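To start, the structure itself, in structure tokens.
Here the complex is missing a single protein chain, while all its other protein chains stay put.
Per-chain residue numbering starts at 1, and chain names A and B are given in the order in which the chains are listed.
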Amino acid sequence: MQPEVATSEPIGDEIKTTTCYMCACRCGIKVHLKDGAVKYIEGNRDHPVNRGVLCGKGAAGIMQHNSPARLSSPLLRVGPRGSGEFREISWEEALKTASQWLGEVRDRDPRKMAFFTGRDQSQSLTGFWAIQYGTPNYAAHGGFCSVNMAAAGLYTFGGAFWEFGDPDWEHTRYFMMFGVAEDHASNPIKIGIGKLKNKGAKFVAVNPVRTGYTAIADEWVGIRPGTDGLFVAALIHELIKAQKIDIDYQVRYTNAPWLVIKNEGGADDGLFARDDQGNPLAYDKNKKQLVNAMSGDIAPALSGEFELSNGCKAVPALQLLIERYASEEYAPGAVAEETGVPADDIRRIAAELAHAAFEEEVVLDVPWTDWAGRKHDKMIGRPVSMHAMRGISAHSNGFHTCRLIHILQILLGSIDCPGGFRYKSPYPKQTPPWLKPFGKAGQVAPREPLGGPHLGFPTGPEDLLVDDNNQPQRIDKAFSWDAPLAAHGMMHMVIANAAKGDPYPIDVLFMYMANMGWNSSMNVPDTLENLTAKDPKTGEYKIPKIIYSDAYYSETVPYADLILPDTTYLERWDCISLLDRPISEADGPADSIRQPVTEPDRDVRPFQEVLIDLGVRLGLPGFVNEDGNAKYPGGYPDYIVNHERKPGMGPLAGWRGENGESFGKGKPNPDQLKKYIENGCFWFHELEPNQRYFKHANKHYLDFAVDMGFRLSPTPVVFQLYLETLQKFRLAAAGHGTAVPPEKHRKRIKTYFDPLPFWYPPMEGEMLESEDFPLYAITQRPMHMYHSWGSQNAWLRQITAQNRLYMNRLRAEELGISDDDWVWISSHVGRVRAQVMTMDGVNPDTVWTWNAIGKRKGAWMLDEDAPESTRGFLLNHLISELLPERGGGYRYSNSDPVTGQAAWYDLRIKIEKVSGKVTQETSPMFEPVGTPLDIDMPDVLRFGAQFKDPDENAGKRK
Amino acid sequence: MHPAYSVILFTTASGAGYGLLALVSLLALLGVIPPERWLGVALFGIAFFLVTLGLLSSTFHLGRPERAWRAFSQWRSSWLSREGVIAAFTYIPAGLFALGWVVFGNISPPWNIAGWLTCLCAIATVWCTGMIYASLKTIPQWHQPLVAPLYLFLAVASGGVLLNMVLRLFDRPADIAGGIALAGLAGAFLTKFLYWRSIDTASDTHTAEQATGLGTFGKVRQLEPPHSQPNYVMREMGFTVARKHAVRLRFLAVLFGFVLPIAATTFVLALDASVGLSIATSVLAFTSMAIGMIIERWLFFAEARHVVTLYYGAQTA
Partner (left out) sequence: MTMLPEKTDKKLGLVIDLDICVGCQACVTSCKEWNTSGYSAPLTDIDPYGADPHGTWLNRVHGYEAGEGREGRTVHFPRSCLHCEEPACVTVCPTGASYKREEDGIVLVNPDTCIGCKLCSWACPYGAREYDYAEGVMKKCTLCVDRIYNDTIPEEDRIPACVRACPTSARHFGDLGDPESDVSKLVAKREGYDLMPEMGYKPVNKYLPPRPARDGRSSAGAPARLSEPQHTQPGTGTTSTADKFFAWADTVLSR
């Protein structure tokens, strides 16, 4: 007889909703609990981000939550840095120590405290805290992540790829993806690609490697790394030649008609001609006169030379743009060799783009009103969409390349139209957002808050954070002449600069959720050296005190002096705020929370609580009342509900007002968190159909955005084809104005601050002899791992516990290398031994590996012979934080010269087969770090058994 | 296929044991072997020992040996179950026959019925063992008409060599027993030779292109296995032996399993050597055969390639 099977067992006895944090995508999840223990996690179907689905990481959350590498109490270092020798201390001692260290510096010179955060999503709190503390040295990880793309987007069209927008998955007909392996919008991209492929839209992936999303693209463009700018410029060239440009769109939404002054050598050369009120000027063909380019009803000239009132000549911006890209320099035939993309393919793709944009128009029968009050009875879309990420951003030419992509989108008329690329609230912002960085010499004083936010968008040299001698004011040299538009800071430079005391030494380095001692630093060997370097005079560490908050025993923990252990994501409140990197959808703004679904069984505290506690102990203005008492005695939940950034605006936008009657703005609502929980821990406001597109110029959307506090005014966003800000820096480099760069920076500023984007070869390669390092080396994120976190996860590490160096099969054959061989990978700073796997789908000049699989021995509670340590390797050991030495001159950081974005993927290497007796192990092999955790590691994990048999103890920690 | 020692021991020991049982009962019934008590004790003792050792070792291979009895239930579809059923059942006629022989000194009717049954059941058991392998379509090297006969021949050969040795030890030489051993060895050698030729010359019938259905694009190669450390499927079925190694082992299998035992047995049969020398020679034949069998059986597994390897990087199977 066929046995009876119990098919209707209840999953658990309780379901709690919250937000996933196995990565920064922040999907909604439902956590099933049985007897208080987490049993099963599934996606929340109602959630706007993931609509019920989960990814490989999200479904493995249980193993992260139960990881043996979880820290279990505050730690104070007792052995030397790196030894892993710690003493467990009480929270009281930990907080006392931290506030003593921090308070002393704040009283003396707040610059000497640098606070940098990594993969966290609490930047609105951490940033606020740092302002109250008064240090200029605060940033999150954006500077080494993709700030050049964020900046390129924000300066150009007030949005960005990143998390700030999405392709219109519903309507797009032609989707181009540049350099994306996974990205932040992890599930939304997967949902979207699945959808568009089933709808028959064409998906083109531009990527040196054919894996992941690229694998399912209808067409793979296996480009040579760092050359996308050329490829895109050639597409633009073709479109211009064929006159396949949405010219109306240029007139309506861009600065195409704005007149650019031609006054060679003059202080205003290349700036926009403006009227007395500062409005940009255009030439009206009907009125035959100069007019305010911002007025709605003009017939502007797009070409020609016009005389200004001062006698100078000026030409429309579009003319300069068209002239540049019409040049034969950017013809498909001229770029084919450098990019590795055949000219015919470039021509065909241009033709396909034009076809999709102009022959497959999407028309939605939705009347809408533009910013000038003009009514339109339809929404007409050019269904071409694009997305790009680190394949573009991790190169030193990423800012301009990303601008080129945006210009291509704009020329096709495909920004925020049906079928195009869509903004997510609070974007679009102004170009750039009206936010300047604070931290100039005069803005920092002991015991004083900083006057404003640390990070912002300079619009000219006067906004730089340099002193009168042009000395950088920030420890990372962000917003200095080295990296003027470093809108997210330059976290990758902090440790190296601090150890060198360049531009000045610091006393306390405070870090949160960033594995800076390993996979997020460039040049790991030197970084470890910097962390342990001592001042020979005093015998003190050059970076005297390091405070760090991690939740797990990562590689960085042993290098810190004081550890503030965090909870796991299922054990705390969190706030995913519109003031931060929000989870909005193109159809409307959204935010969300995390609620604790279970109590920690260890002596750990949520970092946000700790930060607020420290704020109180330090007496920081935003955290204490006049009387010195805690402003948020209820801790972080109290802060989430009651903190107001501006009157009526707080961390959460949903259910505001005393009774939860409003959203966006409104008085704090004591029941706000309850409302969120009732709604699945998120808030989503769906825009009206007439607000959903053309948000940059849509009256009803712009008004809504003002109401919500996303924008200060309902003025439209004007796309900056020609970027005047850059020209201002160029003029400064030519000696104009009061803020002028020192001589040594001038040539560089002149070259890279071109107001029209251009392509230049990645900088590291340019500074080396290319025959010495003929190959490009890049990394990709595995979809099932999040940076360094995944390897402690008993399920995820089974999928990938070792990484290989992937290379082109034919190229490998030429070098006499075959599968499983061990090779030396050498760059100009070092070499790494790794094992090879050959493949067909990779550009012949490119090698790659999975990011952050390699682990330091002893970290993460893995056995010392774990494959992650013995065979897993990092390319980071080979990536220099500085550009190669040449001619003994000043060494710039290995970054995008405009934004300071770390140029991880500029890495050039050579490969040699290991000869002689082969050690089947990676190299360099660092000393194992010791561990302060005292845990019986299970040999067998039987998770799940305990739900059948409650006596069972599924390898849980003792 | 992974050559598990428990399975090698099981199949070789029980093969020899059932071969011995079959031959002993047959030759006794045909009057070739005298039903002497101590000879019976020795022969049945050895046979039962080997058979039981085999069966026990097969249960070591189980994840849940305490449930082994359940394996008797599915004889209608499963060769393994059939083998278990018949193997266990064989103890009854064999026990009765041994009883008649050893205790009552009688193998004539009705005891002879038990004898004939023993012979039949022993043969059937070995056949079932062979069919367990031969029935697996997933392993082309096993899914062969030669496999079940091969098991049978090897059982006869090892049983014959063993019988011959015991008879010599008891100084009850029987040329027929020697002859059967020789015939078994020759048959097994021939079958094995044909088997090897067949698996060497058979072009692989399954390809990675078929397994994945992706042949329309061209050649299929593994890019990334699903897990970076081997999983059960690979540990169990991904075992391969290097060609060079296999050739060497085949040579040893032939040398020990066939050439030496044939030579030794022929020597004993053909030359009228002293008792001592013929005992020594037949012991040598058996020892050599045992070593040869173990190598042969190891190779039988190691040279078998499961089609599932096509999903894990094998190009053909």
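Here is the rule we go by: a residue touches a chain if its C-beta (ideal position, glycine included) is under 8 Å from a C-beta of that chain, and two chains touch if they have at least 3 such contacts.
Model, not experiment: these values are computed from the prediction.
Chemist: Since one chain is left out of the picture, which of the remaining chains does it touch in the full complex?
Modeler: A, B
Chemist: I'm checking contacts with the chain that's been left out. Which of A:L71, A:I261 or A:A354 qualifies?
Modeler: Residue touching the absent chain, from the options given: A:A354.
Chemist: Which of these, A:C55, A:V718 or A:I879, touches the one chain of the complex that we don't see?
Modeler: If we include the chain that is not displayed, A:C55 is the one touching it.
Chemist: Which listed residue, A:L75, A:M379, A:M649 or A:L862, touches the chain dropped from view?
Modeler: A:L862
Chemist: Consider the whole complex, including the chain that is not shown, and state which of A:A24, A:I193, A:I640 or A:V847 touches that chain.
Modeler: A:I193
Chemist: Need a quick check: the contact residues on subunit B for the chain that isn't drawn.
Modeler: Against the left-out chain, subunit B lists 1, 61-65, 67-68, 70-74, 76-81, 84, 132, 135-139, 205-206, 208-227, 229-233, 235-237, 306-308, 311-312.
Chemist: Tell me where the left-out chain touches subunit A, residue by residue.
Modeler: 1-3, 5-11, 39-43, 45, 50, 52-60, 62, 68, 174, 186-187, 190-191, 193-195, 197-198, 202, 210-216, 218-220, 238-245, 247-248, 251, 299, 302-303, 319, 322-323, 326, 344-345, 347-348, 350-352, 354-356, 359-360, 783-784, 792, 794-799, 801, 839-841, 861-863, 865-867, 870, 937-945, 947-948, 954-955
Convention: only the chains that are shown with their structure count from here on.
Chemist: Under the touch definition given earlier, write down the residues of subunit A that touch subunit B in their complex.
Modeler: So the residues of subunit A touching subunit B come out as 211, 798-802, 837, 839-840, 867.
Chemist: For the complex, give me every residue of subunit B touching subunit A.
Modeler: 221, 223, 226-229
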